[in-house]
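What you see is the complex with one protein chain gone and the rest in place.
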């Protein structure tokens, strides 16, 4: 169960409106690796967890924090849209190329659909969808996913940082950068502990079942040759990589039978 | 540029048809973490790469291999659908509950849309989409993503393994398990080398910009208490985690202004 | 069954082309609350209806009208795209910022995909999808949905009205505003009649089943305090609201069991 | 900002597992009108609100409560999946038709993707997407949407109630029914207050602009005749409906010009 | 503008309910190649057309007919769902495997979401989306698309025909088969006339611009050898195909430059 306080986790107020930056920030809100993806993935994983309370609580703690980030970025976007132009005449645009750029580059749905507030989508207006999240029940795999989420998110925030000079926006991004450092590090920590317990390969208990003669061969299906550098190197599980240039097909030709006539496949 | 050989990379022939298993295998073909996701992610990353040939070639080598896996699983699914029932009368189902289960549980689109061959979708018929892939331009982040892709994929193959006793299907899955071991290990290797060069936190050059007072604090927004276990532990970057129970809001109340009257927000 | 006349329901001709306005109007065509949503929702509800002819016919009457609106807006968009630029050189854009804004702000798919005619999508190019529609079989719920459809649609048309000075476009929008007034009013009328018959709460016959001690309590999970204003007020069903600040959890800790080992959840 | 407690808002424990019911409950979690839709709509509206604290707080209070419902249903689904079969042999299914039905009817992704825990999707595996939500900036329109959300959701919970005899599941559904009664009533209350202030038609200030000769005419584009019953009735705004059978086209034939030759429209 | 009559274009009444067949028929309603796709594609093309009235009217005539098919199939699905079970106990399923199959195989959203009426989706519950439609402005290309729409649709109806013995369902399918014969033939006729006028290759006026040395070479990137059979055959435009086995790369190695440091690509 959750409680909400009206106060924001951190400052989210720009120095001045900027509808182009409002559009860009939608990536951190409703993009593939945005805050909604973090929130819904970590909470789902936390609820799915039946194991060590340490990890379950880590997931719930951070999933709940991401909701505050969703709130901060939504708030910031609305601030950035204050007073944004609804349209401009040709003459107005001719006089002011900066206005023309805003008219050309802002998201028209910010005005038409949301009345100059945030949407749950990325800068191209693609609605957020749960295909961005992961909750598999397997803690090692999911902790790895969480590290990726924080990595891609922090990468995007870093790029966004250089897309504005606004001190207020940058202040918020500096906070998010720090939190995404923490989240990367905590999920790496959890991942490493879990790998120690369950093995570095996910899942850890299928080794005897897999065809082991193919489990440490870098088969090179491209001709660049650079991948040969991995040959002989030691993998994380202690075994060595072999390298196979130009691998051969081992499987023969498929010979599927024609389908039932009532399927009308016209295939022989 | 690519060349194709009609021979499969490995065996992909079941002992006997099984339309329910055909449906389940669609996860490894067109699901979020299926082979198409691997193929399109690694190739995109390879084409985007401007750096060390070692990693560019690794990505292209493996992306090309995944295409062979897409082919193998497509072939297997068509084999598993050979002779599958198009429908059954109530009487037939009453006599044979196993037939009834097949009618109930197989994907009706396998027959209606694909004439008993594979579709590019998951077992619930959701079309594969590129929102499953990642190609960010940043090698550390993307290698981490690739490790996740191989982890979630191998996890799913492991589960699929226990959903059939068919020796032919299991033979193919044993091969895929092994390849996903190799792919996990090679991407982990690449990730670790790149982390050594660019730093463990993605991206590695924003430390001076982030608000560092918040970059090693586990803020616990949930009340389970288990996450306190991270307090004082050493993070991957050598610094120590602090722990903050019940964190306070630092950001004050948002005070967005009412919008332009022509937006009709009816808000004050 | 339907018949079509080539004549439009109302005027749909702008004074002059305006590719930016063409893009914006896509919201009323293929956006979440656009005319396609109205048409497909009302027709589906009409076909699903087994009850009073009055409501079935109202739904079919209006669903069929919406198709004429889809046609009018499609026609208007094509007019607005007449002679739109396919591209411009840097020099041309440098000379004419209004041209630059058009190049920057028009939908490139209007040219590339549709040859300067309308698409079935919103201004950000998101394809219309049936997840925007509702047809539940329950008339009260669906009439309420229809009122929302007309409300959000009219709101958007009102905003679009202030995004152009073109008399022809505004003439069409004035017509649509009026029709959406009628449609709001007629669906409100139907809704109120149906509420009188079936109860104000949807569905009306589950009162004895629900846990009534929780059915008139405003539980306040946020700390703003403003919601306390509802305390003691009379609800539409005649009962009074109580107000609960800072509600407590009543449900205990979940204790799900670890899953079957063959699912490889690594969770205890 | 949010805080989470590990305790559930209410009981969410079934008497016994039931993988078919687990699948059905996905509708209330990740379906079009499920709890995620409520949570994300109300919170977005609350954050977008710049007006009366009463409504802003109502939205934030209820959006936060919905998160607890997401948590309860996720928990319940995981309980219902405990010990669910991963597959069954033909012989086993032949012996036990109930097992066969489970194999046929459960969601295979519950096992393959989520390790027998909940997904953020509906019973057909369609990922939840933000196209289900609404946050327009206009309070009257959005309150109406919220009433619909609670109506459709309560309707679905009512149907789900009759799809199980499990006392634990029914206990949770009885609680949700009550909360959705409260939420319907509170949003109706807010809607009515706002209508009084801003007018019953959304938006309230475009009356002078619309073509009023078309704003109270029920144009009947279908031939059933039932809709004539509205003729002469008084609309919510006090005016009377007129009725037009077999309405005529008023707009003439569209005459769009052929496109630029470089678009290759072949429409000469 | 459109008018609707309550009468159906043709009979749409089954002999008896069959929820499994109801689910299957959703393909012809809301699937990729279903009637909604036909209706929305042909109408959009008709509205976009600026050329010969013959083709514009053909498109509008047929688009309007498809709406009647949407109506017929929606009606049929509701009939087939009459009295369908909402669920069954284990004991009931154990006694009646046919009931078990229905419970397992019917679409649970038919009950939960639509109250036993049709949805705008395919049998796997995927919402219809406008990415299934085409309206390019080019008549030759779009007529070809329309031929495909009718071909795939008639193929699916043919398969559906063999999935039931119900005389009422088959009667409707026999009608649809005939209409799809007509539609295939009329669009083929239009296509051939237009090809005669504008050329067999779409678009017809780019021949002098393309690199003609590559326009009649079957480059064989696969090793099966079967495609060699096209060598020397005469193409539709009168020229002959040449055949190139094992084609060489002509384009050299790509050498993209590393990106701006502020993008943090970590790539050299």
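For clarity, chains are labelled A, B, C, D and E in written order, and residue numbers in each chain start from 1.
As a working rule, a residue touches a chain if its C-beta (ideal position, glycine included) is under 8 Å from a C-beta of that chain, and two chains touch if they have at least 3 such contacts.
Here the structure is a predicted model, which means the values were calculated and not measured.
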item: Omitted chain's touching partners, listed by label; value: A, B, C, D, E
item: Among A:164, A:184 or A:215, residue touching the chain not depicted; value: A:164
item: Contacting the left-out chain in the complete assembly, out of B:17, B:115, B:224 or B:254; value: B:115
item: Residues in chain E touching the chain absent from view; value: 5-13, 32, 46, 52-58, 60-62, 64-65, 68, 72, 75, 78-79, 82-83, 86, 111, 115-117, 126, 129, 131-132, 134, 136, 138, 140-141, 144-145, 147-148, 150-152, 154-155, 158, 161, 174-175, 177-179, 181-182, 184-186, 188-189, 192, 200-203, 206-207, 209-222, 224-227, 229-230, 233, 235-237, 241, 247, 249-254, 256-257, 259-260, 262-265
item: Sites on chain A contacted by the missing partner chain, in the whole complex; value: 20-21, 23-24, 27, 31-32, 96-98, 100-105, 122-126, 156, 159-160, 162-165, 221-224, 246, 249, 251, 254, 256-259, 263-268
item: Positions on chain B contacted by the hidden chain, ascending; value: 1-9, 30, 36, 40, 43-44, 47-48, 57, 60-61, 63-64, 67-68, 70-71, 74-75, 78, 113-121, 127-131, 133, 135-138
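The definition used in the following text is that only the chains that are shown with their structure count from here on.
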item: Any chain in contact with chain B as well as chain C; value: A, D, E
item: Copy pair chain D, chain E: interface residue numbering same or different (half cut); value: different
item: Pair sharing more residue contacts (C-beta pairs) when A-E is set against A-D; value: A-D
item: Chain centre separation (chain A, chain B; CA means) in Å; value: 12
item: Junction residues of chain D - those touching two or more other chains; value: 1-9, 32, 47, 52, 57, 60-61, 64, 68, 75, 78, 86, 96-97, 100-101, 103-105, 111, 113, 115-117, 121, 124-127, 129, 131, 136-138, 140, 202-203, 206, 221-222, 224, 249, 251, 254, 256-257, 259, 263-265
item: Chain-level touch network, classified as line, ring, star, complete or other; value: complete
